[in-house]
Structure formats: C-alpha cells, structure tokens
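Okay, so here's the structure we're looking at.
A single protein chain has been removed from this complex, and every other one stays in its place.
Lettered A, B and C in written order, each chain numbered from 1.
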Amino acid sequence: MLDLIWLIPLLPFIGFLINTLYTGRIADVHTRERTAGYVAVGAVGAAFIVALLAFVQLGQLPEEARLHQVVLWTWLATGSLNVPFGLMLDPLAGVMMLLVTGVGTLIHIYSIGYMHGDKRVARYFAYLNLFITMMLLLVMGNNLLLLFLGWEGVGLCSFLLIGYWYEKRSASGAAVKAFVVNRIGDAAILLAMMAIFFYFGTLNFFTTTVNGIEYPGFIEETSRIAGVTVGIPGQTFLIGTIISLLLLIGVTGKSAQLPLFVWLPDAMAGPTPVSALIHAATMVTAGVYLIARTHAIFTPTTLAIVTWVGALTAIIAATAAIAQWDIKRVLAYSTVSQLGFMVAAAGMGIYVAAIFHLLTHGVFKALLFLGSGSVIHGTHETQDMRRMGGLREHMPTTFWTYLIGALSLAGIVPLAGFWSKDEIIAHAWKHQGDAGYILPVFFILVLSSAMTAFYMGRQMALVFWGKQRDHHYHPHESPSVMTIPLVILAGLTVLAGALNLPGSHWLTDWLHPVMREEAAQFSIGVAVFATLLAAGSGYLGWWLYAVKFANKITVDGKDPLYHWTGDIWDSMAAAWYFDALYNSTIVPAYRRVAGFFAAVFDPQGIDGIVNGVGRLFGRASNGARTLQNGFVRTYALAFFLGVVVIIGYLITAL
Amino acid sequence: MFPYLSLILWLPALGALALLATPREQHQTARSIALAVSLLTFVISLALPLRFNAADPSMQFVEQVAWIPQWGISYHLGLDGLSLWLVVLTTFLIPIALFATWNSIHAQVRYFQILMLLLETAMIGVFIALDTILFYLFWEFTLIPMAFMIGIWGSGNRIYAARKFFLYTFAGSVLMLMGIIGLSFLHRDATGAELTSFSLTQIMGDIRTGAFALEFGMEQLLFGLFFIAFAIKVPMWPFHTWLPDAHVQAPTAGSVILAGVLLKLGTYGLIRFNLSLFPNASEWAAPAIGILAVIGIIYGAWIAFAQTDMKKLVAYSSVSHMGFIVLGIFALNEIGITGAVLQMVNHGLSTGALFLIVGYIYERRHTREMSEFGGLWTVMPIYGGLALVMVLSSVGLPGLNGFIGEFAIMQGAFISPALGWGYVAVSVIGVVLAAVYLLRMYRETFMGEVNKPENAELKDLSGGEIGMMVALLVPIVVIGLFPTLFFAPMQASISEVAQAFRSVVAEGQ
Amino acid sequence: MSFELFMFLVTAAIALAGGVGMIVARNTVHSALFLLLNFFAIAVLFLLLHSPFLFAIQLTIYAGAIMVLFLFVVMLLGVESIEDRTKDRLAGQLWLSVVLTLILMVQAITITLLAEPAESQAQNTALLDQLADPALIGATLFTTYLLPFQITGVILLVGIVGVVVLHQRAHLYGPLSETEREFAEQYAAERTASGQPAEQAS
Partner (left out) sequence: MVETSYYILLSASLFTLGILGVLVRRNAIVVFMSVELMLNAANLAFVAFARQQGNIDGQVLVFFVITVAAAEVAVGLALLVTIFRNKQTADVDAISQLHG
C-alpha cells in the first residue's frame, strides 16, 4: 500500500481531468451537475480511503522507519541539479494528508448542495479536485521543488476559485490579488530553494534513492551550513537565517501573515466551501507546514522574527475581526489570527503544537465556514450580519454546529480549539524565561484569544440571536447534503482535541520521528485562566450584541461600540489600513512608473535614441547632399584638396 | 549517412519553388501545399531527436561539401544538443503558423506561403550551419521574408515597423560579419594555415585545444561585435524597441514565428559564438550582461503592465522572458545554459501560443484593445480555458514548461560566481511581475461581465484552432512534467561549452 | 651670373608674369594675350633646355594654332568679363583656393629641396646636342612610341568628330529639348531677378 501513495494525488487529478474534459460537455444541466459532483466526491473520497490505509500502514512500521518515499520519475535533472518527482509519507505528511483529503471530502459533499444550480458547476468541481491534488503534492512532495509545485498549484486553484464568479469585478480583482500577493512570497521561496541547493547541493528533504543512486537530503545535513555566514562587510548573517527568513516571507504570503495577509479577507469573494477548504482548513496552513517541515534550518534569530510575525498577526487580525459586518470576513480575519497563533507556536519551537492547532483549526474553521455558508445559503446570499438575526430558530442544525465551532474557536473546554490553543499559550507562559520576547508574546496571544472569544460571541449574537432585521428573505435550513458534513465536522471538533490531550499526547509521539519534541507540559493554571478569560469575553461579546445593544443594530447602521471607539473602530474595520496603505502607495506608484515607461521613457527615451541615430544619418546625408552643389569649381576645389592632402601625406612619408 | 539535415533544410525551399508553379488565384491550393510541405518537414525532423546520440557532445548528422575552397568556405551542416530542440521547435511552429493564416491572410496568399517556407529554410539553416559564412547568409536571409511579412500583411504602421526591424537588426549583423571575417583571419594567422577557414567546428576546436589563442583585447573586441548583433536580435534591453513595433504590426503568423524562433537566433548565437569562441571575454562581460538581462526582465515586465494592446503586452513580455534566457546563458554553467536553451523552446511555445490567442480574438473583433473585451470566458469557454493555461505557462507556473526553464536559469545564475545571488534576487521580482501583467490581461479580457454587445455573440474556437492550441499544449505540459526528456540530449554538448568556464566556475559546493 | 642663368631668370619672370596676368586680367582677350606671352617664354625655356624641336612646335602649335583658336572663340562669343557683371556665388571658395594653392606651393618647394639630386647629365653637352636632333625624336616616335602615337592620332580624330558633332547638333537633334529650355529660362529668370539683364547672344 505504501508504494501506492502516488494514487492519493492521482485520484483527484483524474477527477479533475474527467470534470474538465468530459463533464463540461454533457448537455443536460442536471446530469452534468450530478456527474460533476459525484466524480469529484468519488475521486477525493477514494483518495481519502487510500490515504487512510496508507496512514494505518505507516503507523504499523517501527517509529524510525516511518518515512516512505516513492520516486516516480526524475523530474528535473541538468548539470548537478537532480530533482526527482517523488512522493513521501512520513508522520507529518500523513496527518496533513488526512486533513486535506478528509476535510476535503466533506467539503466536496457539502459543495454538491451549496453549488446546486450553478451554471459552471463542472468547472467548480474540477478546480476543487485540482486543488486537492496540488495540496497533496505540497504535503507529500519529497523535495522542496515538488512542494513548490504544489504550493503554486494551490495558489492557482485559489485564484481560480476566488475568481470563480469572475463576472463580479471584485471577485476577479480578489483572485488576481491573491495570486500576486502569494507570488511575492513564492519568489522568496524560490530564492530560498536556490540558496538551499547552492549550500546543500540538493533539494530533497531526506536521503532519496533514485535508480540506485543515493541523493542526500538537506534536512539531515543542516550541519553543513552551521556557522556559514554571508553578508556585506561589517554585517554578516548566518546563511541559515537568510534562508529561513526567505522561507518566512513565503509563509507570510501563503499563510496570510503580516505584512502580506491582505489578500485573504478579499479571497472571501469565492464560494463559501472554497473559503472553508482553501482559505481556512488547508491551503493557508501550508506555511505552517513548511516551517514545520524545514524547521531544522531555522535559526534562533529567524525564530524570534517568526514568533513576532505570528503574534502580531494574531492580534491585528483579531482586532480586525471584531469590527467586521460580513459574516465571512469575520471568519477570514479570524483565520488570519489563528494562523498567527500557529506561526507564533512554530516560532517558539513547538512545532507539534503548531501542527496540532493546524489540525484542530482545520476542522473547526471548516465547520464555521461551512456553517456560514449554510447561513448564506439559507438567507439567499446574505452576508451582512446586520441583515441577519434570530436565525437560531430557522436553522437549528446550522446553529448548533456553528455554536460548537465558535466555542471551539473561542477556546472553551473541552472542545478541540481549547486544547490546541492552550498548548501554545501554556508553552509561552512556561518558557517565558527562554528569551526576552516570549512574555510579551504570551500576553499578546492571550489578548488575541480573548478577542477571538469576543468576536465569536458577537457573531453568534448577531447571526443567531435577536430578531431577523431584514425581511427580504425567508430563512430556511439547508439541505441534508450540507448539514451532514456540518454534523460530522462538529463531531470531529468535539473529538479532535483527543489527538494530543495532555495525558496521552498521541500527536507528539506520532510526530516524534519528525519533530523530536518532548510532550508539552500542561499548566492547569494557564488553562483555567485562559478558559475563564475566553468564556468571559465570549459572554461579553454575546451579551453586548444579543442583549445590551440588541435593538441598536440596524441594517446599514454603525456598530454600537463605534460610539465609544470612533476612529479606532474604523481602523479595526480596515484592518489597520494595511491594504489601504498598499493601495495608496505601492500600487499607484507601480502603475505610474509603468505608465511613464510605456508612454515616455520607452518611446521617447530608448526608442528616441534609436530613431535619433536614424535621423542623424538622415540629416548627415542631407548635409552631404548639399556638398554636391553642381558648381564645377567646387568639385575642382575638392579634387584639389585631395591632391594637396595626398601630396602632404607623401611628403611626410618621404 | 542519410542527409537528414539537408533534407530538412531544403525541403521548405523546394516547397516554395513548387508554390511558384501554382496558379496565383488558387489560394486553397497554395495553403495546402505549404502546410503539407511544412508538416512533412516536421515529421522528418522528428527523426533528429530519435536518432540523436545524447552521449556524443560533438556535431552529429554532419554534412560537409567544399563550397569556396579558396577561402575555406564550405557547405557544412551539423546538429548538436544545443541546436537539436531549436530545429524541432522551428519545424513544429511553422505548420502551426501556416495553419493560423488559413483564415486570416487573404491577400497574395501564395506569396505569403512562399515567404514562410523560405523563412523556415533560413531559420533552420541558422541553427545547423557550421560554417560561419553559411551561418551569416542564413542569418541575414531570415530578415527578408520577415520584413516582407510585416511590410505587406501587417497592420497600420507596418512599413515603419518593417523598415525598423530590418535596419536595426541588419545594423547589428554587419558588425557580426566583421567579427566573422576577423575571426577567420586571426585564426589563419594564429595556426599558420595557408587558407582561411570559416569552419566553426575547426575554429572552436582550435580554441578549445589552445591551438588558437586570442589576445584578450582582441577577444573582447570580437566578443563585442558578435554580442551586439545577437543582443539586438534577442532583443536585450536597451535594444528592444524594434520588437513591440514589429510584433504589433506583424500578422499573427509572423508574430508567432518572430517570437517563437527569430528571437532565439540571438540567444542561440550567444551560446554558439560568444560563449564557445570567447570564453575569457564571456567571463569578463558576464556581470555586465547579467545586469542588462536583469534590467530587461524587470523593465519588460513593468512596461508590459501599462499596455492596453494585448499584442504589445505579449511583445513586452518577450523582452522580459528573453532577459531570463540571457541571464541563464551568462550564468556560464550547465544548469543555467541548459535552462536557457529549454527556456528558448518554452518561450517559443508559450509566447507563440499567446500570440495565437491574441490573433484569434483579433480575427473575430478586429481589435486588440483590452478595454474592448471582458467576460470572454463566458462567451468562449474553451478559448478562455486554453488561454488561461497558456498565460500560466508564460507566468511560470510549476508543472508547466515555463517554470522549469526559469528555475534552472535562476538556479544556474545563483550558483554562478560570474553572477550570483544578487542577480537572482532581482530577477525573481520579474517572476512576480509576470503574474501581475499577464493576470491583469486575463482579468480584463476574460473575466468580468460581457459588457459589449459585439462580444456576446463571439464564436468559440473552431476545431482547427483548438487543434493548434492542443498541439502547443502537449509539449507545454510534457516539458513541465518530464523536462529531463529535453534536458538529456543537450547535456553533453552544453557541458562541453561550460567546460571552458569550469576551471573558474564551481558548481555548488 | 652666367648668361644662361640670366636668360632663365628673365624668361622665367616673363612666364610668371604672363601666368599672373592671364588670371588677373578682366578682359578675356587680355588673358589670351598674357597666355601667349607665357607660351613664348616657355618656348624660350625649351630652347635653353636644348630642345629646339619643342621650341618650334611650342611656337607653331601652342602660340600659333591653339591661341588662335582661343582668340577666335573669344571673338565669336563676344568678349565678356563675367566677373564684373555677375556676383560670385562661390566667393567663400576664393580664400580656400588661395590657401590651398599656397600650401601646394610650399609642398612643391619642400619636395624640390628635400629631393636627393640625382646624377645629372645636364653638363654633358655632347649628349644634349645629340638629343636635340629632331630626327631622333621622330625615330623614337615611330619606333618605341608607335602605339601611343597612333592612339594620339585616334584621339585627334575623335576630337575632330566631336567638334563636328557638337556644332552640328542643332541639325542633328533639332531644337533644344524641353529640359534644356527650362534650364535656360530658369537661368535667365535667375539673372533677371538678381538685377542683371539677360545676356544676348552676339
């Protein structure tokens, strides 16, 4: 079975091919829609089953042997560069793979209901399948280049799916923005890859055997760059720091960290299941996966920066989430914030905790997004929370599952989110002495987590409590094809904490061959404190919007808290103007310079010189023409001049 | 030994002769004959990679007949790993270009086909000529059909563009002729031979064995003469201004060939002449040329963003992409040069495809302004999908061909002591910008609402058009996933070229 | 100072004076007469150089035939002094001409002074007297220089035919062509515009 792991990405790819080449041509709309859905779900479901089997088999191997590589063919070989197209399965790839295919399958199923009636549904499912393929290549690639293929591939699918409703200008804009911002990070990863090849001579993660020749893996050989520095005179850096910083830039792009997080809120223009799958559960966590995968080359300097990036992202996004009206944007900023938690965890060196949070977050955030999708579906494409209210009675399943997701996100015992988040916060508290920045990071994270609870309380209150504030629609519960995945995910949300409970720490053990980490210590004090804080602020959020200001919320009105906070609230709503800053500086500057190049510099500057040379010759020949004035005496003079010159030359030669 | 090269070289020219015999009015006959001849050439040329011995770094399929023995000029053809794929690319693109003219060229059809076939002969000749004079003849001969194609079948400002194209590239070539002659005379003096020799293999061999050592100053001079000719052809920044003019005015088929093959003549020449003949000067000039290449990458990408004419946008994207190729060449190591050669093929495929894509819509709407379009994906779903793949190939998405070339080039440049990470750090910005301008184009034209009534009824691609796209798509995907197939035959020859630099250029650590 | 040198200096002065006079004279007839003077002087110099035959043909052909031809044409066309009647359109060229002429003069002197004097036969009076014999010249012409002599004959023939054709042109080709008349009219108009009356053929 382990040798068949190439089936895992291949199956969704086959689904993609079928849906692209065949399904789109089916004339009958209903058959087409059904076929597309079944093919896609079947492909991903099959991949999930294969993945599960492979995972189980991997678990049966002795701990140190839990790394299986399958090289399919030599992908890129020229000169000393040799990159196989190889897949690998190790504990880390295994859990990621399960998350991707598992949550992916559920979201595919959900999509059948959500996308019902859409005219291009075959395309939609094709993209989703392609996304799963790419995401699997990302987590299963046995070298950095193949990871990068998946990395860019998911970026492409993200582009396609954000721009799925490309008729909307905002959607196509968001799609391009997502791709471009991601590309900025990707460029850094490219540089990192090249540097890794330069210093290690390989891009493989681990030793790989291709056609009987053993190629080393860079993760096993980090000692080669120990102490190697580069830099300008007077200022040198460890090469490990440089490489890992470049990787970090890539991570900030894909995982929507500071300063490149601006694309993710806009990405909500895509269909909601896409937001759940790509922009919450899987793709955006790729950055965390990358850090965990390559953690061996991260130096303390970089890790400090990583921690700060994560922590600041967490708090900034959390504040932004508080002030949103759009149900999906709340979740989007919340995702950014939770990714910040994961990145911060990775920065503090607790990769298991980061992965743990990644997994639980993948489950409950998918649940929340799907829930919000259900809400949107049930309220006829309403996304503004001011137009909702009181949906609790109309959509009970959605409400209950959403509540579980929200509580989990807020970090309420004993849901998954509590355990994973607590592991991070507790670590920060316990290791505050490790470095000067840990303690401030701890407070930032605690504050963010309190805010998380607050905005989830606010959202629950706005969406499900109170009265319906807009009566243009008749809310209804979603079909069972949508609610069943919700229920399953809710169940998983309850259970996922068990992955790494303080007592059992199964995940830590499982990832031990990769991370070599000790089990996290549980701190009952921090746990109680965090839970109480979360519960308190969550209740506050709920109470403010469901009870205190329940009547002050109006369609298109201001937030009640705006009255006290004013401009700060605006800043929060605009996510502290990062996006606006880029849009008012970099973007117009780029445009203007491009316009200058196109309109002035190129045609008049460079081409002006070229044409100028041409004109110069034209002028010169015009001038030369007038020498031919027709006067025979002038010709004679010229002739005579030549004679004198030649004689002069002959005299000098005498 | 079966004369494959002569056959491939002269078959199109013979086809052109045959076309002269067809009646002028029978357009369909002329088209069919030309297409058949070019397809036949392509099929025969497929024998080249199949019969190519990848392990042999020297010239293969060599044919040599004395031509002007008094001056040591001969009809000397040969193929190595460097030229193999470029020849196949040429024979591959010509039928596609001819097919693309099926419905777009209506005036003087026969002459167009004749010029196209002559152009094919000339381009193949450049890639396989091993005699410098023969090379020069073919090199100059490529200008004539192309200039006519732009000048007769072009649009709007075509005379200006044709003249500029001709004069600009010709001005460079003349310098090269000086270089060619000077080189042979120096070679004669240095080796003490009685006759001059214009045989590239002989001169190159003597340089490699040390029998013919150039003085450094002279080497620099000759390097410069060749370099300017090639740099204009590539075109490198700041010699690029003829390109947008030529592309915008040229008919679609002309643009495909111009971008697909003609620009490659320049980069091919850089490797074949500058790198192989003047290794010391190449090393000396590499940092400066690298800077020009990087400027070209960024500048081309940046200026492409401001274009409103789709064809002009693609033309400027060529400037950017060709910058990558030059960067790879002057990495002076195997990874960089093989990447550059592969990228030449890639650029031919994906930019050729992009020009076809622009051509398709131009045929339907007779405009290329992006603001005239919007929502084409809805109206023409197949077109939209194929266009997207081609755009992504040009953007350099991993899994498609463009990425492989770009990565190998940048990796080569990164580990090259001649260039180093600084060059790469800037050129990766080009990778970002490529996404910016190409996706902007895609967004403006294919996404959005169908807001122009004249766009609402546009017909999706015909079977033939889809066929052309698929023909281009197959190698694009194959190169993306199995680039080793293409890298393997060029390894031996290119490592021969890179050998000269190996004493100084360490590959990695 | 020997008599010969005295004679040389005097004749040389006359020759130079004739040359200068010819250039400077406003009247064409005067120019022709100055040139005649020059020819005579050169003929005398030939005599001094022991070439009596050349002295003779210089006088008969140059001073006789050619000068008569000049004077005849001057008379035929009417004596005009163009420099007085029209402005020099190439006045700027004058100083350049003079400068170049001076340079050439300096060059000539330099060459003459720098040149290594070759072995001279000038003192060998016997040889010179022998060479002065016209019969020797004739013999040489018809032996060594027979081909050039014949070609000269052809040249003269061509000259005669040319002259005849040119004078017969009106009969051969009819009146002036359109272009030629245009030129003539244009030139006349230019002259009228510049304030000078169009010339009339005499």
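Just so it is clear, a residue touches a chain if its C-beta (ideal position, glycine included) is under 8 Å from a C-beta of that chain, and two chains touch if they have at least 3 such contacts.
It should be emphasised that the depicted structure is a prediction, and the values quoted were computed from it without experimental measurement.
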Omitted chain - touching chains that are shown: A, C
Chain C residues that touch the omitted chain in the full complex: 2, 4-5, 8, 12, 15-16, 19-20, 22-23, 28, 31-32, 35, 38-39, 42, 45-46, 48-51, 53-54, 57-58, 61-62, 65-66, 69-70, 73-74, 76-77, 80-83, 86, 88-90, 93-94, 97-98, 100-101, 104-105, 108-109, 112-113, 115, 117-118, 120-124, 127-128, 131, 136-137, 140-141, 144-145, 148-149, 152, 155-156, 158-160, 162-163, 166-167, 169, 176, 180, 183-184, 187-188, 198-201
Residue ranges of chain A at the interface with the undisplayed chain: 625-633, 636-637, 640
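The rule we apply is simple: only the chains that are shown with their structure count from here on.
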Contact graph of the chains (line, ring, star, complete, other): line
Central chain (distance from its CA mean to the mean of all protein CA atoms): B
Length of the line joining the C-alpha centres of chain A and chain B, rounded to whole Å: 37
Chain B and chain C, separation of their C-alpha mean positions in angstrom: 68
Per-residue multi-chain contacts in chain C, two or more chains: none
Footprint of chain A on chain B - complex, ascending: 164, 167-168, 238, 240-242, 299, 302-303, 305-307, 333-335, 338-339, 375, 377-378, 381, 385, 392, 397-399, 403-404, 407-408, 410-412, 414-415, 421, 424-425, 428-429, 431-432, 435-436, 439-440, 443, 446-449, 481-484, 487-488, 491, 495, 498, 507-509
Chain A residues touching chain B - in the complex, by the definition given at the top: 20, 24, 73-81, 85, 145, 148-149, 151-153, 156, 159, 163, 166-167, 169, 171-173, 175-176, 179-180, 183-184, 186-188, 190-191, 193-195, 197-199, 201, 590-591, 593-595, 597-599, 602-603, 606-607, 609-610, 614
Chain C-facing residues of chain A, complex: 631, 633-634, 637, 640-641, 643-644, 647-648, 651, 654
